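A single protein chain has been omitted; all remaining protein chains appear in their positions.
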Amino acid sequence: MIPRGFDYFSPQTLEEALALVAEHGAEAKLLAGGHSLLPMMKLRLAAPGVLIDLGRISDLRAIREEGEQIVIGAMTTHAEIEKSGLLRRRAPLLAEAAAEIGDVQVRNRGTLGGALAHADPAADYPAAVLALDAELTLVSQRGTRTVAAQDFFVDLLTTALEPGEILTEIRFAADGPRTGSAYLKLHQPASGFAIVGVATRVQLDSKGKCEATAVGVTGVAPKAYRATQVERALKGKALNERIIAQAAGKAAAGVEPLSDLHASARYRKAMAEVFTRRALALALERARRRQ
Amino acid sequence: MMTKTRWVGKPLKRKEDPRLIQGLAHYVDDLALPGLRYAAIVRSPHAHARILGIRFAAALESPGVVAVLTGEDIRGKLGMVPVAADLPELKVPPHPPLALDKVRYVGEPVAVVVGDSRYRARDAAELVEVDYEPLPAVTNPEKALEKNSPLVHEQFKTNQACLWKLEGGFPDKAFKQAHRIVRQRFTNQRLIPVAMEPRGVVAQYDAGEELLTVWSSTQIPHLLRTQIAAMLGVPEMRVRVIAPEVGGGFGSKLNVYGEEALVAHLAMKLGRPVKWIESRRENFLSTIHGRDQINEVEVAVKRDGTLLALRCRIVADLGAYHQLLTPAIPTLTGLLLLGAYKIPAVKIEYVGVFTNKMATDAYRGAGRPEATFLIERMMDLVAMELKQDPAEIRLKNFPQPKDFPYATPTGVIYDSGDYAAALKKALAQVGYKKLRQEQKRLWKQGRYLGVGLSSYVEICAMGPSSQMPAGGWESATVRIEPTGKVTVLTGSSPHGQGQETSFAQLVAEELGLTPDDVIVIHGDTKAVPYGIGTFGSRATAVGGTAVYLSLQKLKQKLTRMAAHLLGVAPEQVVIGEGELFVKGKPRQAKKFLEVVQAAYVAKTLPPGFEPGLEATSFFEPSNFTFPFGTHVCVVEVERETGDVHIRRYVAVDDCGRVINPLLVDGQVHGGIVQSIGQALFEEAVYDENGQLVTGELMDYAIPRAWDVPRFETSRTVTPSPVNPMGVKGVGEAGTIGATPAVVNAVVDALRPLGIRDIAMPLKRERLWELFQKKRAR
Partner (left out) sequence: MAIRIAVKVNGRAQVHDVEPRLLLVHYLRDVLSLTGTHVGCETSLCGACTVLLDGQAVKSCTLLAVQADGADITTIEGLARDGQLHPVQEGFWEEHGLQCGYCTPGMILAGVALLNENPNPSEADIRRAIAGNLCRCTGYQHIVNAIQSAARKLKQKSRKKS
């Protein structure tokens, strides 16, 4: 229940934060919403010597449009994303995923950046961020670089973030016309994390055929992934229940599913298929409504 | 009892709530005392290991630390953790508050660190280094009974802790004559009680007064006082135990834990008050668990569905040590195993087994949910095998109202009941026939609707002292104060059940007052006469009866006093609202307060009348009570995921006469949800090394608000003849009745798959697997 002692800094600007990160190196942990880090510290599974709290850097907490792009600051909370009118209107997928995270209290404190940087294999956002082809902005004193979501998630609890780097924002294209999306999830009943979470986007062409789909899957493998075989199987097709069901059968193709107390690999694989099918069907229905 | 009532039977809001809804109540951790020190406990990470040495110099030097104690420091100074259960040839291993020489389960206390803040105590606890020689552990009770198993307690040369047998009627003969024998093996999985408030203890020693005060989150302050005094070797009158506000118990605080004596010992040794508050992690590891039985059941039936006999072997995993009632719990399973049915013969064998796990003990229902689960599952299997309706098979085998009191071959006497009435009411409410039609229709569409029944009876109001390990009576003192207000001192120790309200209703009813005129004091051994406590659905039926009996004594005194003042015979005096008057002459009256004051001022007393208005009663029940009812659960199982959706839940309960229906509903709802937890979600899982895999709320799912439906509850009322108020008790009805209703519903839904049983908890994947197997075939 009680974390070990640490030194605490609460920089007011990103520059200050970067300087602190550079100074304290591996000893330091960034504190965003703290809803993964603090429980681990309380159970003494983590004991950083220094905490750098990003909570006072107001620049990191915003949702805005830049032309056809949506930009979200890393310190934006799940609740802000869930309730954002802008997102609901222009790119609802991330908001839908945010609404499925934990509970009200967790969503009020947990942040997008914190969740992405933690890269829990059962977290909800990674599926959506992958399906949105989002780009993540990583900043250090050495400079700024942009990483595609695909390249950001490296392995279990491991990301492309390098020492000294801070994830500052993510950006992705707003939905065009004839585009629908959906995030559906099977909850682990104790923790509320995803046993399987599937984020889908379906974009139809002017004739109503599938121009492109994106399927992000979380909970199944050590890291969230894009179900590219599903996507390929749908491209250019006139979508219907049967075609979607067939394609969804490949939702876990080439993936070594996790197995734990809450679900076996076999079950995860099967649920990846079921939830991919359902999420695709829902996204399709929504895409048709936006024609 | 009373026919037309003013207070009894009314849904009054609770007197205890204003402090609870404003954050003004005081639980153990809310106590602040000058000079308070904090204890943190070092626990074993091994399920079974020899302690080779403990190094704690660094901990002792850590800032703010005032003491570090290990088992060696208390050897011979602090007695063993007690067990009150008494079975023939029960093996009772020594159970020290801090491990000596060996640890036998993960979470066993090994050392304690005391510091000047909870943060610093926790820091120092981490610096205690224990050298262990890990030993092979055994976590499966059936394997523990095998010859080559590691031994939890070497001195016994076996892991079998006890063997208990019960036989009634002529079971073997009945099995020979049966047309059919239905058999099934079940598991009542291990559960974790998870009271929302973890355990906690504060102790303070006043050297001048020679008084040790212990605040503990307990259900049994008086029994705890006796046991702490014994463990410390201190005379009992030098110990005061206070159960302050207690944040839920469910049996997990019906116990005496090593920490309670240890913290008291520390307070005496250090001359400072000491506080220990359990973390949730510790609560999972080292507060008692519940259930954990493997059951092989067989019933002998006639072709028409009449039950002839039941046989059962119970292998109960008791864990590494006995807590207060550990080995006694499965005997309750035995006593109740025939459920609500007239079964003339029975044979039960219960084997208690030591394993390298936390002790099991009383968790809400304590042995009886296991029994109900077994018999209610068996009733459905009998119906299935005989191709009869599960409702019909139950109706056929119920004892009839004229059969009560009904003596079962297990040796208990069911007090009163009309089991068929409750079943029929439940079926009518749920629309049983229509549901069966809908089920057939949906099956054809590949949808899986199921209806599950559970017609339970339970053994409550614990109980006649002859049947209880440490007294089954309860005490109550009722004092009418000189101001005319009433103080009730009860030996019951409510922690959410609401007796501050229901007892006040009782007093108001009997004395012609209002509940606002009454306060109910409990949980303080200095204030309250010796009592037993709150568990086994006993507070109202036993504790409330003690209050009722004291009230009768006071009514007698009041009427005598009033008669004296009015110049009439006592038989002519009636108690009205706020006054006592002469029967038939309501204007010839004395105010209640006037009568009370006359008894205290004592200027003129009736001959032989003792001044004052205080009465104490110790109610010894002649029997348990036997609440009953029928629950019906309607589920739909999702084929693709195995998800169970509870569509409806109808509960008809009979707990005898009701004092406050709002409280009864609350008890029923809460019990049902714990039952749904067992049926669908909950299971304490140890791996083969004895690590508790479900060691946190992250991995052990207790139901949340969105997991459960709205319940449709109603009642029948069959008064109990065991006590003058006719109350039976309701604290455990939900947990005893509901689990099999849910499981029966799910098994019923999956009948087209040709299965007959599914192991609890009915996790999605387990059900999904059944659909896969069917598809593969």
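Note that the chains are named A and B in the order they appear, and that numbering of residues resets to 1 at the start of each chain.
Note that a residue touches a chain if its C-beta (ideal position, glycine included) is under 8 Å from a C-beta of that chain, and two chains touch if they have at least 3 such contacts.
None of these values were measured; they are calculated from a predicted model.
**Q** Which of B:Ala203, B:Ile702 or B:Leu767 sits in contact with the chain that's absent?
**A** B:Ile702
**Q** Out of A:Ser191, A:Gln229, A:Gln246 or A:Ser264, which is the one that touches the chain we can't see?
**A** Considering all chains, including the one not shown, the answer is A:Ser191.
**Q** May I ask which residue of B:Val8, B:Ile54, B:Val128 or B:Val194 touches the chain that does not appear here?
**A** With B:Val8, B:Ile54, B:Val128 or B:Val194 as choices, the missing chain is touched by B:Val194.
**Q** In the complete complex, which positions of chain B touch the hidden chain?
**A** Interface with the chain not displayed, on the chain B side: 11, 13-14, 16-18, 20-27, 29-30, 32, 118-119, 194-198, 245-250, 277, 279-281, 495-498, 662-663, 665-666, 668-674, 696-698, 702, 704-706, 708, 710-711, 734.
**Q** State which residues belonging to chain A touch the missing partner chain.
**A** 1-8, 10, 31, 34-35, 38-39, 42-43, 51, 53, 55, 79, 102-106, 108-109, 190-192
Following the convention adopted for this analysis, only the chains that are shown with their structure count from here on.
**Q** Calculate how many whole Å lie between the centre of chain A and the centre of chain B, each centre taken as the average of the chain's C-alpha atoms.
**A** That gives a centre separation of 44 Å.
**Q** For the complex, which residues does chain A have touching chain B?
**A** 1-2, 4-5, 43-44, 186, 188-191, 261-264, 267, 270-271, 274
**Q** Please output the residues of chain B touching chain A within their complex, sorted ascending.
**A** Going by the criterion above, the answer is residues 118-119, 122-123, 126, 279-281, 640-641, 681, 685, 693-694, 696-702, 707, 764-765, 768-769, 772.
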